[in-house]
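Only a single protein chain was left out; the remaining protein chains are all shown in position.
Note that the chains are named A, B and C in the order they appear, and that numbering of residues resets to 1 at the start of each chain.
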Amino acid sequence: MAAAKAPEGAVYDTFPKLLLRNASIYGDRPAMREKDLGIWQTWTWKEVLEIVRRYALGLKKLGLKPGDKVAIIGDNRPRLYWTFAAVQSLGAIPVPSYQDAVAEEMVYVLKHADAAFAIVEDQEQVDKVLSVSDQLPKLKKVIYDDDRGLQEYDHKNLHGFEQVIELGQKEMDKDPKALERLDAGIAKGKGTDVGVFLYTSGTTGQPKGVVLSNDNILLSAINGNAFDNLDETEEVLAYLPMAWVGDHVFSYGQSYTAGFCVSCPESRDTINDDRREIGPTYFFAPPRVFEILLTQITVNMEDAGALKRKMYSYFMDVAKRSGEKILNGESVSFMERLKYQLGEFFVYGPLKNQMGMSRLKVGYTAGEAIGPEIFSFYRSLGLNLKQLYGQTEAGIYVTIQPDGEIRSDTVGPPAPDVEIKIDKNGEVLYRSPGVFLEYYKNKAATRSTKTKDGWVHSGDAGFFDDEGHLRVIDRAKDVGKLKDGTLIPPKYIENKLKFFPNIQEAVAFGDGREYCTAFINIDLTSVSNWAERNSVIYGSYQELAGHPDVYSMIEEHVREVNRQLAGEGDLAGAQIRRFLILHKELDPDDGEITRTAKVRRGFVGERYKPLVDALYNKKKYKQHISTEVTFEDGRAGKLAADVEIRDVPLEEIPEHHMQEAAE
Amino acid sequence: MNVAAKDIAKGQNILEIDGISLSFGGVKAIRDVSFDVKKGEIRAIIGPNGAGKTSMLNVINGFYHPQEGTINYKGAKRHDMRPYVAATQGIARTFQNVALFAGMSTLDNIMSGRMLKMKVSLPWHFIRFGPAEREELEHRERVEHIIDFLEIQAIRRTPVGRLPYGLQKRVELGRALAMEPELLLLDEPMAGMNLEEKEDMSRYILDVNDQFGTTIALIEHDMGVVMDLSDRVLVLDYGEKIADGTPDEIKNNQNVIDAYLGVAH
Amino acid sequence: MFYREAGQFKTNYRTDQAVFPIFQDKIGVLVILAFLFLVVPFWFNDFWLNSIMIPTLIFSLAAIGLNLLLGYAGQISLGTGGFMGVGAYSCYKLTTIFPDINILVHILLSGFFAAIVGILFGIPSLRIKGFYLAIATLASQFFLEWSFGRIGWLYNYNPSGAIEVSTKRMFGIAITGPHATSLTRYLIVLSIVVVLTWVASNLVRGRIGRAWMAVRDMDIAAELIGIRLLQAKLTAFAISSYFAGVAGALMVFMWLGAAEVESFDINHSFLILFMVVIGGTGSLIGSFMGAAFIWVLPIFLRAAPRVLGVDISAATVEHFNFMIVGGLIIFFLIVEPNGIARLWQIGKEKLRRWPFPY
Partner (left out) sequence: MSDTTLKSDGGSSMSQTQRNWLITVLILAAAVAGSFVAGSDSLLYKVFVGPFVEMYEVPDLFVQVLWEGLVAGTLYALVALGFVLIFKASGVFNFAQGIMVVFGGLSLVGFYAAGVPAFLSLALSVAMMYGLAWTVERVVLRPLVNQDPLILFMATIGLTYFLIGFGEFIFGGEPKTMITQEIGLPSGSYDFDWFGGFVSFQKLDIAAAVIAAIMVGCLAVFFNKTRIGRALRAVADDHQAALSVGITLRQIWVIVWFAAGIVALTTGIMWGARSDVSFALQVIALKALPVIILGGLTSIPGAIVGGLIIGVAEKTAEFYWGPLVGGSIESWIPYFIALGFLWFRPQGLFGEKIIDRI
């Protein structure tokens, strides 16, 4: 039994080893919680270890061998998290997979990963796996967590979690050495061993299986913990897909390295309530979640009484003025601090309480650009919300914002132990201990992404600003060049435009041209509100879009974007010189945007070629256009309009940038 | 279903209704109806409006007392049932118009279904510490399993009066399940539900039957649901039995077709 | 506003089912108790203790009793005054028969006699409901009133027809009678009321309370889930009457010092009923608020002209008092038919939802 407890001074370079350590040093601290049967069922590290051991022995008995791949499919459930450690204890490799994928998508991952076992959440997932089992010759066993509705199924190769644990218990009872052998196996594990496969979601082409070693995740997690001083007292809510690298690092890697407790929500419908109950101290969410929360707050406040609204807006002004300064430790007058304290009592504190963020130590957002207003809203409440930039291939961290250096428009300096360089095409390359081993069964992709000396092509274009913070501007392949060689990142410019509520969509052009131009789609709700306030009369969308006052308002927005670009070094050359407001909304029915509201730039350029050409014909200020459209009732028809084109003056480059340019 | 069908074939009768007649002030609601319910089956009672279906359920759980006939439940022959006896003998019931305790939360409503299983005597309830609390918490856990089973976690603390109709029906089923019944009487469990809610309810009914082996007698108007769910169907019209058999037999029964055509549907 | 519930999660059913699951509520209750036990005794003078605190507490207890019956079990009773009287007269008889036993024991025992009488007069509830039952409970009220006046044994054939409280001591301190200080009596009443309120809250939160509420909300369904209506209703009558009986005993022994039939007449029944309805049926905390409101309002109204320096005759003040109380009751019922407890609950929810609207 010598191996049961990891010896002093041992190297904890695998998760099973960490579990042993946690069970001995944090033994009675909670490791996992799940809202189930109305309360937060809790398991301590000791209990988790006991379960994981039996689980592993059970799996072994069922025929799981070292090197086998085990697919994990389901919502965030404790048993699925324990699967990671149990599988790794046996030297096998967990492969979490997106639970909302349809069977056809799922089959690709399971097949590609050569999954021998699939551990799934419930009947829905079992059905999915069984429906494609004929395409998965290597799949031997399916194990489920929730037995609801599964009693009648053929249980030859289908097992319930409880049965597996029982099996493990029997093994232990039968053979006292079984546990010893298991622990010996764990002791043999190394940091450089393959730890996990994480499939990139793959917006283009088939998903790629990113092979990550134990070290990749472990070192990233340890760095992450050290960066924000996270320890075993943190509370975390696991609600993002388990197949996503972020969740794997936050809810598994960091939890095992720091020893903190991870809580699983009751169901997807109750996440907001569950978050409020748990009150996480460390929280991660994509910008969308923060947007939704803010919208809920705004909507709720609109229903509030006049006095409350007044109080809210007064204190939000205070927060806007001073909140971020106070959070960043800058100097603020005493009166202002006093007001902020009052605001904390009357508004900020209750709001944080409503969102379940009263105890938040640090929160992160990543994945895509967050609107600066949203970002500073949360920060001004006193929430330490930060951005990071990461990739599956990096074991997540590439850059991360340290306290006191938070900007809404940058993603921060390189994360600890990460080196970054920008190549001449503007692409960001990085190298770190978290960098992945390879793409599973895809040497070509590995070669084209990871250089021999360990640099990884991120596929994103970006640049460092004066303070050494990285700005990611676009997918590298989308970044174009003006005729004079200036880089123009269309999506970056479009996003800047879209941060204005009046602008719903924007399409920027410029690759291979002399200057940058843009199509604008107005946001009907905001602009019609604006029109009402400014007594602008209009009869149709088209009329509103073409109204000179609307043009002037949008022009102001465009100039604002230009001013920002002018202050961003090389991007000063990417200022928008001419723009037009489209006479119709970009419509997925017409193929102009995808169903997920991503602009199909190339297609739009083709379809409205006369308009694009007119943008680059400096003499033209009006252009007739006629397009085929699909109406809501499915009829096809033609829509014609004369669209006005506006010039926008260039903004001056701020002085310190001029100097830089001169040097 | 295959497994269940097998069980029923060899199973004995849990309930035998023999020659029941019931009248209200001269109006005959049920005339000499006999039928049986086998252990473990899903038994549907159908018929046009006013056919005496609900009255039949009311007779079974002792709310109405028939003038003639006998009720043989679990081998004990009676002229009529009493509601309390029915409850103690494992008969649970839901109602056409939802008979929940409107002022109580979902949780308390379902907890109230555990009433008969809770034994701790009154004095302990004064101080709550000790047996009363232990019992309360034990039953809370059991009730939570029902809440989980019916997927109503999100409305646990909501007063049922505020719930939409479909959810109220689900809570009522939960309260009946909390009694751990041997015979579950469902009076139009899907009335007023949309398609999705009906599918959910059907699934719960089948799961109850499968997982707990509960015998179910139900009244339902949606023929599709009846034919899908039930093992045997009893058809009443004007208080008389006009047909009894498997769904397939009923579909082709001329009496049934006439009864339904004769009524504006 | 004050609520910070994030992070208050429950890992077992015991804490989840606690009376005050929210930390801030727990603190609030502790503060109130500390105020009542530690601050009031030192800062309130005899007038406040005798005319406001003690009677309010006693009436709160009676209101809780009636609320258990009306608000939880859904059975109307207009006989609370009579049941209070049973408590008071039983206690009086107990002290004469067993003079050496501690008076507090007598007070607590006297409730049992009220409970027995309550059960007897609760029997009609099996057959009749609603207003018919309310009228039937008047039978007990009038019969008991008659008994207190006509059965000499009850008042020891005292020529005045009244019962009088003699001085009783505990640990050498006078706790009843003319020598007992207001403070002593206040602390005793407060302790008993706190303990019995705790008992009431235990009852309504468990099986018993659910059985009552089931009977209240839909008695047919209650029967079909195995609740014996007889048992549930009579339990409610018994426990309700116990509370009323103890309140009655406290009223005579800890407050008035003497009593006659009029102390337990039908007006007292209505008074308690008002406290329950204005306070909020089905809410223990509402019983306290209702009692305080109904009791303190007339005191305030009587004092108002003096404070304002208006010179009106005492009779006129009393007439206006009736009109204002009557009018306010109607006004209150119109504004918030669910009682002060509902306002309290809305206020609390508003604070919990703050800054969002509720």
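By our rule, a contact is a pair of C-beta atoms (placed from the backbone, for glycine too) under 8 Å apart; a residue touches a chain by one contact, two chains touch by 3 or more.
Please read these numbers as outputs of a predicted model, since none were measured by experiment.
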Omitted-chain contact residue, chosen from C:38, C:101, C:128 or C:173: C:128
Hidden-chain contact residue, picked from the options C:145, C:217 or C:260: C:145
On subunit C, residues whose C-beta touches the chain left out of the figure: 76, 124, 127-128, 130-132, 134-136, 138-139, 142-143, 145-146, 149-151, 220-221, 266, 270, 273-274, 277, 281, 315-316, 318-330, 333-334, 337
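Operating definition for what follows: only the chains that are shown with their structure count from here on.
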Overall pattern in which the protein chains touch one another (line/ring/star/complete/other): complete
Distance between chain centroids, defined by C-alpha means - subunit B, subunit C (Å): 42
For subunit A paired with subunit B, centre-to-centre distance based on mean C-alpha positions, whole Å: 49
Where subunit C touches two or more other chains, by residue: 12-13
Shared interface positions of subunit B, touching two or more other chains: 140-141
Residue ranges of subunit C touching subunit B (in the complex, touch as defined): 12-14, 17, 199, 202-203, 205-208, 210-211, 213-214, 216-218, 220-228, 235, 282
Residue ranges of subunit A in contact with subunit C within the complex: 33, 38-42, 235, 276-279, 297, 300-301, 303-305, 308, 311-312, 345-347, 349-359
Complex interface listing, subunit B residues touching subunit C: 61, 63, 83-84, 86-88, 92-93, 95, 99-104, 108, 111-113, 115-116, 118, 120, 122, 125-128, 132-133, 135-137, 140-141, 175, 179
